[in-house]
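In this view, the complex is presented without one of its protein chains, the others remaining in place.
Labels for the chains are A, B, C and D, by order of writing; each one numbers its residues from 1.
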Amino acid sequence: MLVNCAAYQEGHKLADIPKEDISEYVKRPNCFVWVALKDPEPSELDEMREEFGLHELAVEDARQGHSRPKIEEYGDSLFAVIHTVEPQGDELVVGEVNIFVGPNYILSVRTHTEKSFIGVRARCEREPHLLKLGSGYIFYALVDAVVDRYFPVIDDLETQLEKIEDNIFLKNTARSNIEALYGLKQKLMTMKHAVDPLLEATGKLCGGRVPQICEGTQAYFRDVSDHLQRIHASIEGFREMQTTAIQVNLGMINLNETEVTKKLAAWAAIIAIPTLIAGIYGMNFKNMPEYDLAYGYPFALALMVGVDFLLYLWFKKIRWL
Amino acid sequence: MLVNCAAYQEGHKLADIPKEDISEYVKRPNCFVWVALKDPEPSELDEMREEFGLHELAVEDARQGHSRPKIEEYGDSLFAVIHTVEPQGDELVVGEVNIFVGPNYILSVRTHTEKSFIGVRARCEREPHLLKLGSGYIFYALVDAVVDRYFPVIDDLETQLEKIEDNIFLKNTARSNIEALYGLKQKLMTMKHAVDPLLEATGKLCGGRVPQICEGTQAYFRDVSDHLQRIHASIEGFREMQTTAIQVNLGMINLNETEVTKKLAAWAAIIAIPTLIAGIYGMNFKNMPEYDLAYGYPFALALMVGVDFLLYLWFKKIRWL
Amino acid sequence: MLVNCAAYQEGHKLADIPKEDISEYVKRPNCFVWVALKDPEPSELDEMREEFGLHELAVEDARQGHSRPKIEEYGDSLFAVIHTVEPQGDELVVGEVNIFVGPNYILSVRTHTEKSFIGVRARCEREPHLLKLGSGYIFYALVDAVVDRYFPVIDDLETQLEKIEDNIFLKNTARSNIEALYGLKQKLMTMKHAVDPLLEATGKLCGGRVPQICEGTQAYFRDVSDHLQRIHASIEGFREMQTTAIQVNLGMINLNETEVTKKLAAWAAIIAIPTLIAGIYGMNFKNMPEYDLAYGYPFALALMVGVDFLLYLWFKKIRWL
Amino acid sequence: MLVNCAAYQEGHKLADIPKEDISEYVKRPNCFVWVALKDPEPSELDEMREEFGLHELAVEDARQGHSRPKIEEYGDSLFAVIHTVEPQGDELVVGEVNIFVGPNYILSVRTHTEKSFIGVRARCEREPHLLKLGSGYIFYALVDAVVDRYFPVIDDLETQLEKIEDNIFLKNTARSNIEALYGLKQKLMTMKHAVDPLLEATGKLCGGRVPQICEGTQAYFRDVSDHLQRIHASIEGFREMQTTAIQVNLGMINLNETEVTKKLAAWAAIIAIPTLIAGIYGMNFKNMPEYDLAYGYPFALALMVGVDFLLYLWFKKIRWL
Partner (left out) sequence: MLVNCAAYQEGHKLADIPKEDISEYVKRPNCFVWVALKDPEPSELDEMREEFGLHELAVEDARQGHSRPKIEEYGDSLFAVIHTVEPQGDELVVGEVNIFVGPNYILSVRTHTEKSFIGVRARCEREPHLLKLGSGYIFYALVDAVVDRYFPVIDDLETQLEKIEDNIFLKNTARSNIEALYGLKQKLMTMKHAVDPLLEATGKLCGGRVPQICEGTQAYFRDVSDHLQRIHASIEGFREMQTTAIQVNLGMINLNETEVTKKLAAWAAIIAIPTLIAGIYGMNFKNMPEYDLAYGYPFALALMVGVDFLLYLWFKKIRWL
C-alpha cells in the first residue's frame, strides 16, 4: 500500500507526486523523492524497482522478508533491513522496515508493524536546514525513529526483571519466577536479534570509510550507534542477571526442599513418640504396675503431651518448624 | 557415477559431451564445461583430475571425504567442500558436495546426499544472461542451492524447540523434555559444524580481495553469506535457549521433588494421627473410662475421621495436597 | 546550578568571570575558561552551548542523561560522559559527569552525584606547571578524580565477597549467602557498566592517533587507563568467584539436604524399633511365656533402651547423627 | 639415541653418514642432511648443536621438554615442538617431537613416544620429486605424520562420547556416566593442549609472510592446518556435548531421586493403612460389635488386603510404582 510519495527540493517539499512520475523527478538535479510503502503487493515492489532502478537482490530481500538486520551497499545506493519490536499483550512482535536509499531518493517499506513514520516526515519537513542534507539525513531519521522505539521495550524488560528480582527470595514463588525468567529470556533473545546486527551495521556508517550518501551525517549515525550500544549493553546485562537469577532460583528450590524435609521430620517425630508410648502401654505383660494405678491413663496422656511439647520447643529452636 | 557433462558457450548449452573430450573443450576460449558426479569411484576422480588438471591435494580431499566445509584457492582455481544436511526420520544425515571451479570449468561431486542439482542446471540454462557470468556464477548457484536446503532443517529445529518450550512447565514431562533437549543439541551441533566454516569461507568471496573467478559475483556471494549469517544467528539463539531450557528443566525436576515430598508428608500425617489414636485406645490401663462408654468406639472412629478431615483441609489450604 | 566559572592564563587563575563573558575569554589566545555546573536547568545548558559553541548532539546527550560512558570527538573538541558510582546505604547510586573539552575551555556538568570537583580545581591551581598543559590536563584531572573514587567501591565489594566466602561453608547460611551473592552480582554489573566503556574510551587517548587536545598528556591518560584496567580485572575476578560461589552454595544446600535426610532416617529408626518391640508384646497369643515373667515388663523396656543405645552409637559412628 | 642420519641430494639419498660428518655435508650446496634422534642424552643434543649450529634457546627447550607446541623462527631456521598423543590402556600419553629445520638440514628429536617416523622417511625416499622440495617438505611430512596420528584418538573419543550418550537416559547408570564424562573431559583437555597451539602455529606457515624454508609448500601446510582445524572443531563439539551431558546427567539423578521418593511414599502408604486398621481393631473398647462376629478377623484381613490392592492400582496408575 502506498502511504506517501513526495518530491523535495532544497529542503522543501515540492509536491505529492503520482508514482508513475517518480523516475522523472529522480533524474532532476537537486531534487529527491521520498516514498513510503506499507505491506506492499509484489507488483508494487516491481513498480518501485523500475521507477528507482533498484537492485534485484535487494528487492528480492524486501519481497521475501525474514532477513536479519543489515545495511548493504549496492553501487552508490544503500539497502537497509531493520527490525521493529512492538509489545503486543505479553508477546514481542517483530516487524520489518526495508529502506532503499539512493543519492536522490529514499524508499521505506514497512511490514508487520503498526507504527508509521508520519512523525518523522513531519519533523523533517519542519527543519529544512536538516532536510537539505539529503537522503542520508532522512535515512538517519528513519533508523533513529525505529531505534527510539526500542527504549520503552527495554525499559519494560528491566521492569520485568526487577519484579522477578523482588520475588526471587520469597517462598512459593519458584514456579512463577522460573516461568517469568524463561519468558524474559525469550524476549531478550528477540531484542538481541534485532539490535546486535543493526549495531554492527550502523558502526560502519560513522567511522572508517563511509558510504558517499552518509557523508556529512556521521555524527548523527554515531549517535544512533551510541543508542544501540546502550541498548546492547542493557540486554547483555539483563541476560547475565537472568542467568544468575535462574541459578539462584534453583538454589531457592533446593533450600525449600530442605525446609520441607525438616518439617516432615519434625512432625513425624512429634507423632511417632506418643505412638511409641501408647504401644508400650498396650503391651500385655501380667506384671505392669502402671496398669493398676488410678491415674495411669491420665499420666500416660500427660507424658505424651509433655514429650511432644518439649520436642516442639526443640524443633522451633533449631528452626525445623 | 557421471550424472551430467555438458559444454556451454556465451550462456548457451553447446552439447552434452563425452568425458574424454572435456580437456579439449576446456582449452577453447569463451567456452566452459560443467560436470556433475555422484558418489564417484576413485578411478572417475582420477580421470577428472587429468581432464581438468586438478590439484592433487584437492582431489585427495574429495576422495577421502570427511573434510570440514571450506573454500580453498589453488592458483586461479577454487576447491570447495560443502556439507548437505538432510533430515532422515529423527536424524540429520550429513552429506558432502565437493566443487572444483576453474576459469572455464565447474565440477561438482556429491556424496551421501539424495538431492541432485538438476534444478540448478535447469534454472541456469533458462537464464543465459546470468550463465554468461561464467563458472563463478554457477559456483554461486550451487552453493546457494545447498544453503537454501538448510532453511527447512532450521525451521524444523525451531518447531522442535517450541514444542519443548510448550511442555517444559507441564508436570511429568521432565524426562521426555530432557531427552528432546539433548537430541536437539546434537542436531544443532551438526548444523553448526556445517554452517559456521562455510560462513567464514563465503565471507572471503564477497569482500576484500576476491578470487579472480568470483569477481562480478560478489553481490551474489554476499547474499549467500547473509543467508548463512541468518542461519548462524538462529543456531546460536537456539543453543542459548536450549541451555536455558535445560537449566529450567532441572529447576522443574527439583520443584516436582519438593511437591512429592510435601504430598508424602501430608499423607503420612493423615495416616499417622488415627494410628496414634488407635494406639492410645489400645492401652491396657485398668482405669480408662472411655472403654466402658456405650459410644466409646464410634467416638474414637469419629475422632479419627474428624482430625483427618481438618488435616486434609489444612494441607489443601497450604497447597501440600 | 553554576558552581564555578573562572579564566586561566599561563597556568594561573585570572579571575572568576560572569558567565556572559565566557565567549570573550574563550577567544583570547593563551587563555582558557573552566566552568563547573551541577544538576543544570535546560536553560543553563543552552547558555553554555552558545557561549562555548558546543555541538547540538553533545548538549542533547548532556540534557537527557542516561548515556553510557564514552569520549567522543566533535571536530577539535571532545565530549565525555563518565559515570560516578557512590555507595548509599546498601545500594550503589550511579551519577553522571559530562565534560566538554575544547582547545581553550573545559565545562564539567555533574548530575546525581554528591561529590564535587573542588579538590581537583584546588590541586590544579597549586600546580601551575601542570595547569599550563591546558584543557587536556584538566580533562585528565577530572577523569582521574572520578576513577579514583571507584577504588573504595571496589574495595568494599571485595570485602563483601570475602565475607560471603567466610560464610559459605558454614551451616544454615545458605539463604543469606545466596541473597548476598545476588546483591553482589547486581553491584558488580553496575560497576562493569561504568568501567568497561570508559576503559575502552580512555584507551583511545593514550595510544595510536590521539585527539589534538590530549597530546602531551598521553602518559597521564595511560595511567588512568591502567587504573581502569586494574578495576576491570578486579570486577572480572569477582564475577568469576561469585559464579563459582553460587555453584558451591548450591552444592552446600544439597549436602545439607542429604544430612537432614540422614538425621531423619536415624531418628526414625530409633523410634521405630521400640515401637515394633512394643507391638510384639502387645500381641494377644495365649501362649506367650514372657507375659507371665515377673520381670517381663522391665526386660522389654530394657530391650528397647538397649537396642536404641546401640543404634545411636552406630549412627554416630557413620556420622548420620 | 641416534636412529638415522643420512644425506640427500637432488631428491635422492646419498648415503648414511656418521654424525661427525654432518657439518661437512651441511655446507655442501644442493645437499641436505636428515637426522632422527630418540630420547637423546644431553651430550647428543650438544653434538647436534655444534654440527648444525643450532640456537642455544631452541636446544635448551628440546633438552628440558615440557614446552607447549610451537613453531619458532631463529634467523633462517625453524624450531618446532609438537606433541604426540598415544592411547595407552585407558590413558592418553603425551610425548614430544622437536624438529629443527634449516635450509639444508632437518633434525627430529622424539621423546616419550613409541611410534617412529621410519614410514615418513621411506615414503619421502620413494617420491624424489617431492623430496626435491627440500627440508620444508620433509618438515611438512613429519608434522603431517604426527597430525594423522591424532585422528584415531579423536575417533576413539567420539566412540566414548557416543557410548555415554547411549547410556545417559538409562536408569542406574548415573555414577558410571559421570565418571566416564569426567574422564572424557580430561582426555579432551589433553588433546586440546596438543592441537590448539599447533593449529595456531601452522596457520602462520600457509598464509601471510611465510618463512623462507616453507615457501613452495604452503598448500601442504594449509592441508595440515585444515586437518588440525577439523580436529579442533571436533574437540570443541565434544566439549560442548560433554558439558550438556553433565547437565543432563544431573537432571537424570534428580529425576531418579524423585522416583525413589515416590516409590517410598507409595510403599509407605501400602504398609501404613493395614497397620492403622490393625490398630483400630486392637482398641480395648468394651462395646466393639465386630469383635464378637464370627468373621470379624477374616473381614479385617480382607479389608487390609482390599484397601492395599486399590492403593496399589492407584499408585500404578499415577506411575509412582
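Throughout what follows, contacts are C-beta pairs under 8 Å (C-beta built on N, C-alpha and C of every residue); 3 or more make two chains touch, one makes a residue touch a chain.
This structure is a prediction, so every number in the text was calculated from the model and none was measured.
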| item | value |
| --- | --- |
| Among D:Cys31, D:Val93, D:Leu250 or D:Val307, the residue in touch with the chain that has been omitted | D:Leu250 |
| Which of C:Phe169, C:Tyr295 or C:Phe309 contacts the chain that the document leaves out | C:Phe169 |
| Which of D:His55, D:His112, D:Lys132 or D:Arg149 contacts the chain that the document leaves out | D:His55 |
| Where the missing chain touches subunit C, by residue | 165, 168-169, 219-220, 222-223, 226, 229-230, 233, 237, 240-241, 244-245, 247-248, 250-252, 254-255, 257-258, 261-262, 264-265, 268-269, 272-273, 275-276, 279-280, 282-288, 319 |
| Subunit D residues touching the omitted chain (full complex) | 55, 57, 61, 66-68, 70, 72, 74, 172, 174-175, 178-179, 181-182, 185-186, 189, 192-193, 197, 243, 246-247, 249-250, 253-254, 256-257, 260-261, 263-264, 267-268, 271-272, 274-275, 278-279, 281-284, 288, 290-297, 300-301, 304 |
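By definition in this document, only the chains that are shown with their structure count from here on.
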Subunit B omitted: connectivity of the other chains: A, C | D
| item | value |
| --- | --- |
| Label of the chain whose CA centroid is most distant from the centroid of subunit B | C |
| Separation of mean Cα positions, subunit D and subunit C [Å, integer] | 41 |
| Centre distance in Å when subunit B and subunit D are each reduced to the mean of their C-alpha atoms | 25 |
| Subunit D residues counted as touching two or more neighbouring chains | 282 |
| Which pairs of chains touch, using the document's own definition | A-B, A-C, B-D |
